[in-house]
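A single protein chain has been omitted; all remaining protein chains appear in their positions.
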Amino acid sequence: MKRQVPFLITLLAGIFCLIGFFVPHPAIRTFYDEIQQWVIVIVGATYVLGVANLLRINLKQVSGRERDWPYKIVLLLGMVAMMIVGFTEGSHYLDPTSGFSWMYNTFYSAMSATMFSLLAFFIASAAFRAFRIRTLEALLLAIAAFILMIGRVPIGNAIHPFIPAAADWLMEVPQNAAKRGILIGAAIGVMATGIRLILGMERAYGSSSGGGGA
Amino acid sequence: MSGLTALRKLDRRWIFLAVGLLVVVPLAVGIHIAPVQPSARARGFYDAIEKVPAGSTVLLAGDYDPSTVAENYPMHLAAARHLMRRNIKIVGLALYPGGPPLTDQVLRIAGGEYGKKEGVDYVNLGYKAGNELVMSQMGSSIPRTFPVDRRGIPVSQIPVMRGVQNYANFPLLVNISAGYPGTKEWVQQVVSRYHLPMVAGVTAVSAPEYYPYLQAGQLKGLLGGMAGGAEYEVLIQKPALATRGMDAQSLAHLFIAFMILLGNLAFLGEDKERRR
Partner (left out) sequence: MHLSTLPGVWISALLTLGIFSFLYKDNPVYKFCEHLFVGISAGYWVVLTYYGTIKPNLVDPLFGVPFTFDRHLLLVMPLLLSLFLFSRFFPRGDWLSRWPIAMVLGVYPALRITGFAQSDLVQQINGSILPFWVAGNAYASFNNILLVLGLLATLVFFFFSTEHKGAIGGIAKVGIYFLMVSFGASYGYTVMARVSLLIGRVMFLLDSWLGVVRF
């Protein structure tokens, strides 16, 4: 029962969604839509589950005085503060003048954008340390990278109009050919894995991992 | 050789400092290197919106969050301005949890400039969990998938949503995308299935992946990264954030290209020394 029920649920949900795609008959579509509406809610609940798990792990680390525990308090305070403000403001939580919006702009937006902007520095450092041109393959990669880096910004056109034109050609012909090859290969892979998942043939199936539609 | 040895041992923080200065100085001083030239891809984006009849309603999906705001926000704002200038109504939404406030901001700024009213000329349906599943369900019923807008007002009471049932009610889908879920999923679930014309403004990292879609006609136009945003700003004749960033962008690109060459020069010496 513990293994068969999940297997049947996956099989039925998968088959209904596949049939619903090809057969738009109202009887099938009703089931198709109903199942999909349920899953939208379930996926929402998985996010809440994820955060509940984060809360649990961090509470444990704080109570056990584990490594970096004072920082975990900062994490918990941030989480709880955001939730209190959001839930007390009700459906007006996203109004431009709300406390939740203020916290979004002040904390979430500022830190998220800055975290990712750090990568600009690291990519420059990696360009110096790790980008070695020793083979023909690496040379091709480097030439394409150079043409793109210079050709996709206004300075490329200022140096010579040939550079952006070369960048366009590179993107539209050789790059496009390879990317399309990757797309087709990946599509076949996704389809095969999808069928295996629905039929319960994937090894990860039934384990406690997975989900979230990721 | 000692010069090359010193170069090999260069503290990476000097490189960090150089990158920082190459970005800060052009932005602070406001130097002007070269004008932005719109590409055929940006023109495709622009033309697709120009072809939409005034008075119709377009779906504007802002699937990004603050982590890529520098790339996606300028193109999002430019698209909202372009649509509103042409008196096209907008149904906005976001499939990234971090997205709804940005959609709100973009619609409010553009709406203020062109005298448009929330609910009448545009609406922000907010966020919905479920990624491509939401796209699939919107094909069956948008009011069922999004029963309320981001303010909690039922869509049946929102004038701009009157008559909007599914994708058949939109002449165009404008997607601003940072990755998953985004342009790829909209093409897979909506363009392929419902044949809705689509244009996309995407982060530079993901842009190369969409060239096959563009060539196959699944996308009518494509803006790649901040540079793509700048091209579109020039086309709608409203140069803004992306255009202002292009000088710093140009200099940083030159510097990184130079770093690749310098790194190869420095470590070429190392190979030779090792062989000895």
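Which chain is which? They are A and B, in the order written, and residues in each are numbered from 1.
Throughout what follows, a contact is a pair of C-beta atoms (placed from the backbone, for glycine too) under 8 Å apart; a residue touches a chain by one contact, two chains touch by 3 or more.
Model, not experiment: these values are computed from the prediction.
For the chain that is not shown, the touched chains among those present are A, B, taking the whole complex. Only one of A:Val23, A:Leu59 or A:Ala81 touches the absent chain when the whole complex is considered: A:Ala81. For the chain left out of this panel, the touching residue among B:Gly92, B:Gly111, B:Gly130 or B:Pro197 is B:Gly130. Only one of A:Val23, A:Leu59 or A:Ile188 touches the absent chain when the whole complex is considered: A:Ile188. Of the residues in chain B, those that touch the hidden partner chain are 13, 16, 19, 23-24, 27-28, 30, 67-71, 73, 97-98, 100, 126-130, 132-133, 136, 145-148, 150, 152, 185, 187-189, 191-193, 203-205, 207-208, 212-213, 215-218, 224-227, 240-241, 244-245, 248-249, 252-253, 256.
In the full complex, chain A touches the hidden chain at residues 2, 5-7, 9-18, 21, 34-49, 51-52, 54-56, 68, 71-72, 74-83, 86-87, 91, 93-94, 100, 102-121, 123, 127, 136-138, 140-149, 152-153, 169-188, 190-191, 193-195, 197-198, 205-206, 208, 210-213.
One rule holds in what follows: only the chains that are shown with their structure count from here on.
Residues 29, 32-33, 36-37, 39-40, 43-44, 47, 90-92, 94-96, 101, 104-105, 108-110, 112-113, 115-117, 120-121, 123-125, 127-133, 142, 145-146, 149-150, 152-158, 164, 168, 171-172, 175-176, 179-180, 183, 213 of chain A are the ones that touch chain B when the two sit in their complex.
Only residues 10, 12, 15-16, 18-20, 23, 33-37, 39-40, 65-70, 97-98, 100-101, 104-105, 108, 126, 128-134, 136-137, 140-141, 144-145, 150-152, 208-209, 211-212, 215, 224-225, 227, 230, 246-247, 249-257, 259-260, 262-264, 266-267 of chain B touch chain A when the two sit together in their complex.
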